[in-house]
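Scroll down for the structure; my scribbles are underneath it.
For this view, one protein chain was removed and the others were kept in their places.
Let's turn to subunit A:
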Amino acid sequence: MRVESEAQLAEAVRDAGGALAVRGGGTRPVGRCLGEPLEVGISGITLYEPGALTLVVGAGTPLAEVEAAIAAEGQRLPFEPANWGPVLGVRGQSTVGGVVAANVSGPRRVQAGACRDSLIGTRFVDGRGQIVKNGGRVMKNVTGYDLVKLMAGSWGTLGVMSEVAFKLLPAAPSQATVVIDLPAGAAQVALAAALGSPFDVSGAGWLPGTGAVVRVEGLAESVAYRAEQLRRLMEPFGPVRVEEEGSAAIWQSLRDLEPFIGKDGDLWRLSVKPSEASDLVARLGGEVLLDWGGGLIWALLPEGSDVRALASPYTGHATCMRGAAGVTFEPEPAPIATLTTALRAQFDPKGILNPGRMS
C-alpha cells in the first residue's frame, strides 16, 4: 500500500488489520520487516527559507531531491547523511523520512551533530491513527516535550512520519583533508589529537587503503590555514599529506562505506567510546573502517561472527546492519527496556508499527 497524503496515512494506520511494514525508499533494510508494506510517498518541499536556514519537507521526499534544492542556495544538511543502499545491496531512492527514522549521520557528526540534532520538527501518525505534531520550524524551541528527538532513530516503530523540518547550514565553499599513513589500530590516537585541537575538524576517520583522514571545511583561506596547522600537528603520527582536490571523494567513500560494497560477510556498526577503538579493531579482526574519531567502527566480518562476544566488554552498542545475527540491535538493559516497552505501548498500543524491527 502506498499513501500520498497525511490523511491517507492516518486512515491506513487506523484501518490496519495487522502489522504494517513502514517504508520510505526501502534503502535501509536493517532488522526484521514484518507485515503489510506501507510505503510513505508524501513528497515535496513545503517550506524553504534560506535566510532562516530552515526546511520543511514531506517525509517521503527523495533525499537527493532535497539535497539538490538546498545546494542551489549554497546550503546543506549539516549531518551529511550516508547512502547505505549500495553496501546493503539494495536499489532505490533514500527518502528524508527514512533518514530520520534511522537517525543516519555521516562523518560531520563529530562537528555538526547527528540527524536528530538537525531535526527541529515533525508531524507523524501514531499507532492509534492520530496525527501528532511536535517541534516546529524554528531552531530554538523548548515548548513541551521533545518528541522530535524520540522519533529520530525510532525506525517507524512509534509513529509514521508525514513531515520533517530541518535546521540547515551554509555549504562550505572549500575543504581539505590531511591524510596520515598509519594502520587502523593506531588511528584513534592521531584522530583524538586532531579533534582536541582548535582547528574545527569536520571529519576524522580511517579508510582502508588511504589511512587516517582529518577534514577541515569553510572559507578558502581559513581552510588552507587550518589544514597546514593540522598537517604539522599530525606529523609525529606518520607520513602526512594534504589532499585538496581529492578531499570530497575521500569523505564520500568513507560515508557510504565504498570499500565494503559488493564484498561478502556480515556488516556491523559499533558506536563506542573512541578510546576503545584500537583494542576493538584488534579483537574484531576482519576489515574495518573508522569514523567519528574512532567512536564509530564499521566491521566486515565472516558470516555468523558473534560480534558482541568478540567485542565484549565494551562501552556503547553494536548493530548488525547486514547478516544473520539473531538480534540486530543491542539488547537494552532491564531498566531501559521497561521504559521503552511502556513507551511503545503508549504510542502503538496495537503493536502494528514495524513490530520487532528494533530487536
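Just so we're on the same page, a contact is a pair of C-beta atoms (placed from the backbone, for glycine too) under 8 Å apart; a residue touches a chain by one contact, two chains touch by 3 or more; residues count from 1.
Please note the rule applied: contacts and distances are computed from a predicted model.
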| item | value |
| --- | --- |
| Per UniProt record, name of the chain withheld from view ["L-lactate dehydrogenase complex protein LldF", "FAD-binding oxidoreductase", "Hydrogenase maturation factor HypA" or "Methylmalonyl-CoA mutase"] | "FAD-binding oxidoreductase" |
| Chain not shown: contacting residue from A:4, A:39 or A:117 | A:117 |
| Residue, one of A:17, A:209, A:313 or A:335, that touches the chain absent here | A:335 |
| Contact with the hidden chain (one of A:32, A:231, A:317 or A:350) | A:317 |
| Subunit A, residues in touch with the chain not shown (by the definition above) | 49-54, 73-74, 103, 105, 109-110, 113-114, 116-117, 126, 130-134, 136-150, 152-154, 158, 169-173, 192, 195-198, 200, 218-219, 221-222, 225-226, 271-275, 292, 295-296, 315-317, 319, 329-330, 332-333, 335-336, 339-340, 342-343, 346-347, 358 |
